[in-house]
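Pasting in a structure now, in structure tokens, and then I'll have a few things to ask.
One chain of protein is taken out of this complex; the other chains stay put.
Chains: A, B and C, in written order; residue numbering restarts at 1 for each.
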Amino acid sequence: MVFLFMSIKVGILGATGYTGVRLFSILLKHPEVRIRWITSEKYAGKEITEPLPCFKNISNIVCSSVRDLERLEKVDLVFSCLPDGISMKFVNKLYETGIKLIDLSPDLRFSDPEIYRQTFGIKHRYPELLVKSVYGLSEINRKKIRQSVLVSNPGCYSTSVLLPLIPLLRRKDLFDKKFVIDIKASVSGAGRAPRPQFHFPEININTTAENISGHTQKFEIQNIIRETSGEIYESIFTTHMMPLNRGILATVYLKLSDSGIKADEIFGILKNCFAREQFIRIIYPDRLPALNDVCGSNYLDIGFELQDNFLIIVSALDNLIKGASGQAVQNMNIMFGFPENSGLENVPYYV
Amino acid sequence: MVFLFMSIKVGILGATGYTGVRLFSILLKHPEVRIRWITSEKYAGKEITEPLPCFKNISNIVCSSVRDLERLEKVDLVFSCLPDGISMKFVNKLYETGIKLIDLSPDLRFSDPEIYRQTFGIKHRYPELLVKSVYGLSEINRKKIRQSVLVSNPGCYSTSVLLPLIPLLRRKDLFDKKFVIDIKASVSGAGRAPRPQFHFPEININTTAENISGHTQKFEIQNIIRETSGEIYESIFTTHMMPLNRGILATVYLKLSDSGIKADEIFGILKNCFAREQFIRIIYPDRLPALNDVCGSNYLDIGFELQDNFLIIVSALDNLIKGASGQAVQNMNIMFGFPENSGLENVPYYV
Amino acid sequence: MVFLFMSIKVGILGATGYTGVRLFSILLKHPEVRIRWITSEKYAGKEITEPLPCFKNISNIVCSSVRDLERLEKVDLVFSCLPDGISMKFVNKLYETGIKLIDLSPDLRFSDPEIYRQTFGIKHRYPELLVKSVYGLSEINRKKIRQSVLVSNPGCYSTSVLLPLIPLLRRKDLFDKKFVIDIKASVSGAGRAPRPQFHFPEININTTAENISGHTQKFEIQNIIRETSGEIYESIFTTHMMPLNRGILATVYLKLSDSGIKADEIFGILKNCFAREQFIRIIYPDRLPALNDVCGSNYLDIGFELQDNFLIIVSALDNLIKGASGQAVQNMNIMFGFPENSGLENVPYYV
Partner (left out) sequence: MVFLFMSIKVGILGATGYTGVRLFSILLKHPEVRIRWITSEKYAGKEITEPLPCFKNISNIVCSSVRDLERLEKVDLVFSCLPDGISMKFVNKLYETGIKLIDLSPDLRFSDPEIYRQTFGIKHRYPELLVKSVYGLSEINRKKIRQSVLVSNPGCYSTSVLLPLIPLLRRKDLFDKKFVIDIKASVSGAGRAPRPQFHFPEININTTAENISGHTQKFEIQNIIRETSGEIYESIFTTHMMPLNRGILATVYLKLSDSGIKADEIFGILKNCFAREQFIRIIYPDRLPALNDVCGSNYLDIGFELQDNFLIIVSALDNLIKGASGQAVQNMNIMFGFPENSGLENVPYYV
């Protein structure tokens, strides 16, 4: 039942990139939200339908510029889909006005300024934001998110890997302290700006390895695992670009310790942890996650298998939804006390 | 505002093909509908998640068999997504019980049994159904649909071509009486059953011409144009299969008569006809329809251009939504007095 | 049998675009050719493997700049894959030195400077080149090509349409004088430079109509038909961009005149015309051309069907081979008296 008086006003910084468009699309149909403004530097002053004709008859909102941030209507919540390095600047400015914020950039994903510095190679300009922000892994940090005014939305790869790992690694000593993460990624994750390697003919019948010497989300994952398990795990992390618009399939390889844990116990741990979670589905046994089953939705599917003395976890999500904008809306729902699946009930599009 | 007491009970015959799955997905989230049963001969007795794991946590409905039709719960409306030839049999059986029906098969798309016979080469077994059914082209036949108990849902190609043509051909003598329809189709339109020519490697980097000696929807189009314009137009009709899951792009070539109609007048006719239609968007000037702008939604986009003395119309829709299940739900909304966009507010998925 | 002393020396202007790369690949394996230099403005001074690592272990030729044209080794033949407007300038410079030339740009495809001006909207700067160049439609102009020193390679769309049409339209009065050409094109035809609309996620699950108010190749086609048939035919011409790397599928709609020609006669005309042509295959009856059957090869497949009183022709080719570089090599083979299929024996890659 919709109580209109409960609805909140939101703004979106950077609404015309792939993450911003998806966020805008979800919020447009969210029963408790009214989008008051969106920004786009490239299309400031123009209707959203100019860069995105798919919104014709749906919205004719006009894009603003972040340079006019002070003159924009006061809202209850701002989402930032600005690029890394730039996002923090505007988040900081808005934070000081007391507004609630969800930052989808990687700028605030480390609570410790020193780890940020080690990961990005530069000193953080707003270290106090790091301390104050809550890491928005919805199912894990729900309580903190509920009370927070500044949420840092997790990375897409991190979300796909952390959700299955956290409950398992909270159990002490099940696995060796070093594991391998092999990500299969899709091109929307690289953003909307054309690049030679993602010109259609270059990637359409192609697949490449990327980031095989590491990635900032490797450290995001390690950091959150340390915080949630209380122990230090290290990961080897790679990504591979596939000819796909949407979706991440993550394969994680964990060597069993002498614990000799069985598949049924793994299943039990995952099931217990996520039994009441609508958006986390444990696919076991007989099947494995597939992008078709999650893309278009906020679901994360988790499957696994033991092979020799390794646990192999496979997880799948839509990088633009559960890996970014869907999870951001889920965090908003938590922050404002809306039903957690509000606006997120889309069924996977499957084909 | 949702009045729960208004909700209706529906059943779906043939719910596990591509059209049935899409219909099921839309109805699951429709605020005024409760799905009471679905049938699937292949998966009778099994949960929907068995063939379609994407529905895990969303629905665990168990598929019934059409053979048990008599024992299924009485509902307010039945959709038939059964194959042609088979659908009519069950529609007839249900029709006699007084239930409302929407048939997505091509079985009832001709009101004249003789034209059916000419088109399909066989005599119709239930000619009285032809007479009683209403052709469910929502925007054109809204009044008849509202009063009908049996709607025959239009073909996907027909929908893409008829909607732009009907307002133009209602004007007398603007065009020659023969025009060309060149369809670019996608593989979901060929159904969910594997076939050698649609095995992934065979079509992934391929495109083929099909149906170049004609297609039953050619006659469906001609027939409806005759009924709506009062004149006889003939079409040359072809389809081409592209490596796409979803979407139809139709290009129609009409030779101008001596009328010498101008582009602005074309625009005026289309705009007037569809000004109050949410789902029909006239894309003009400066742009042309594209599948990305409609797929995932119930929109039909129409663009056009004059070249020499020809009018070229381009239209785009999602074959499983506006071309099938979305229009079926739109027809249901009309039949039952629900808001016409109820359950159909999905934004195009764009990328 | 290979006579090494017969081999010729060639240069390629603009070798790192899609057409240039394909030409370079074919010539590398051509038994009678030694590539002495290639130019690339972007990669001048660098090995070909820098922009194109696929050539590692195959060629380490260093790219030159066209600005150094005078200092490059004297060769027997130069191919120009430079962009339109630029190509003519360098072709003119080389033509004056007496070297043989094949121009793959659209700069010299009209023998009449006035028709060039009407088509491109500007006066041609080297009208004498137009007069002297031979239109390199290999199977049709073989005799002229053999004696020429300057060949203008046909457009990809033109090749796909002209080859089936010329023998049919040489017969007087079989068809109306106006016909429709509906092209299904692939992204490599738009070149190697990234563009927003061909960024992978924008076109991967998309199809768009383009050029529906016309295209310069429409006039190229009309012009050659006039020259070969002695009559004036007009065409309506559109292209549609599909999510494909390679290939053109052309559908042509011709209205039969009162001649009432039969399918078997059509087949006879095509078969007679191309009976001794290795690269032209008439696909009739029972099948239709498909990109899978031609891509990767120099074949052009032609199929057709009568529908009502229209002839529908479908043709398929690889836009980078028979539609560009393959036909250029075929023309070279003709000019130098090599076996016409020399270097062009690649089997379609099929999957």
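One rule holds for everything that comes next: a contact is a pair of C-beta atoms (placed from the backbone, for glycine too) under 8 Å apart; a residue touches a chain by one contact, two chains touch by 3 or more.
If you're wondering where the values come from, they're calculated on a predicted model, not measured in any experiment.
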item: Residue of A:I12, A:L130, A:L291 or A:L320 touching the missing chain in the full complex; value: A:L291
item: Omitted-chain contact residue, chosen from A:M6, A:A193, A:A209 or A:I232; value: A:A209
item: Contact residue for the chain not shown (choose from C:P106, C:G296 or C:G326); value: C:G296
item: Sites on chain B contacted by the missing partner chain, in the whole complex; value: 18, 187-188, 192-196, 198-201, 203-205, 243-246
item: Hidden partner interface residues of chain C, rising order; value: 1-2, 18, 21, 25, 28-29, 52-58, 188, 205, 245-246, 278-279, 281, 283, 287, 290, 292-294, 296-297, 299, 301, 320, 345-351
item: For chain A, the residues touching the chain missing from this view; value: 178, 180, 182, 184, 201-202, 204-210, 212-214, 234, 236-238, 240, 242-247, 249, 251, 253, 255, 288-292, 295, 303, 305-308, 310, 312, 314, 351
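Going forward, only the chains that are shown with their structure count from here on.
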item: Reference chain C; chain at largest CA-centroid distance; value: A
item: Distance from the mean Cα position of chain C to that of chain A, given in whole angstrom; value: 47
item: Separation of chain B from chain C, taking each centre as the mean of its C-alpha atoms, in whole Å; value: 40
item: Junction residues of chain A - those touching two or more other chains; value: 18, 188, 205, 245-246
